[in-house]
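Every protein chain but one is kept in place in this view of the complex.
Take a look at subunit A:
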Amino acid sequence: MSHDHSIDPKNMPKDPSKATTEGKHKFMGLWIFLGGETVLFACLFGTYLALKNSNASGPTTQDLYGLGLVFLMTILLLTSSLTSVYAIYHMKNNDFKKMQLWMGITALLGIGFLACEIYEFAHYIHDYGFTFRSSAFGSAFYALVGFHGGHVVFGLSWIITLMVRNAKRGLDLYNAPKFNTFALYWHFIDVVWVFIFTVVYLMGMVS
């Protein structure tokens, strides 16, 4: 049994993130966790759908939503998912520098998305007086979109911590699973956003 977690470039495992027992456990554990997260967001979606027309004579979905900003946010987040795939591709080729570069781009895109979301919320609050407390619709909107935003914040803290922590020592079999599970989590956040884009914004524009 090896105590050493360093990667031998001549004898590269096919997937360094799943070369150790811990790596395999983490990979599966995160998938299972995402199953629970799916129910969490499903409940928030259900609550939103039940309350989206309960605007208590405040602004409605059609008054508020503008597709321009949401389109930009969608592009940012979808692209960040793609760049994280590039990062994992380079991880499998044991190219740590390129992995860090693409993870960095992923984080920047995530920060861009978050900035847009903060702008969006501020816009609703200042220009429409649409807050978490103004109506059941407001509560449900900020809860659903805010939970997603909170997940983005957590993901960003996670990847930035990982990148800083491992910047000097490079890739090994101990930290490869950590990068990989982050990427998986990030894809999930992206998928949730696709549903938010559709159910909240697109459906909100037509009904």
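The criterion applied here is as follows: a contact is a pair of C-beta atoms (placed from the backbone, for glycine too) under 8 Å apart; a residue touches a chain by one contact, two chains touch by 3 or more; residues count from 1.
The rule we apply is simple: contacts and distances are computed from a predicted model.
Novice: With one chain of the assembly withheld, which option in "Hydrogenase-4 component E", "Electron transfer flavoprotein subunit alpha/FixB family protein", "Cytochrome c oxidase subunit 1" or "Branched-chain amino acid ABC transporter permease" matches that chain's UniProt protein name?
Specialist: This omitted chain is identified in its UniProt record as "Cytochrome c oxidase subunit 1".
Novice: Of the residues A:K14, A:R133 or A:K168, which one touches the chain left out of the display?
Specialist: A:R133
Novice: Looking at A:Y86, A:Y174 or A:F195, which residue reaches the missing chain?
Specialist: Touching the chain that is not displayed is residue A:Y174.
Novice: Which residue from A:L51, A:L76, A:A107 or A:L156 sits in contact with the chain not drawn here?
Specialist: A:L51
Novice: List the residues of subunit A that touch the chain left out of this view.
Specialist: 1, 3, 5, 21, 24-25, 28-29, 32-33, 35-37, 39-40, 43-44, 46-47, 50-51, 54-56, 132-140, 143, 161-162, 165, 174, 178
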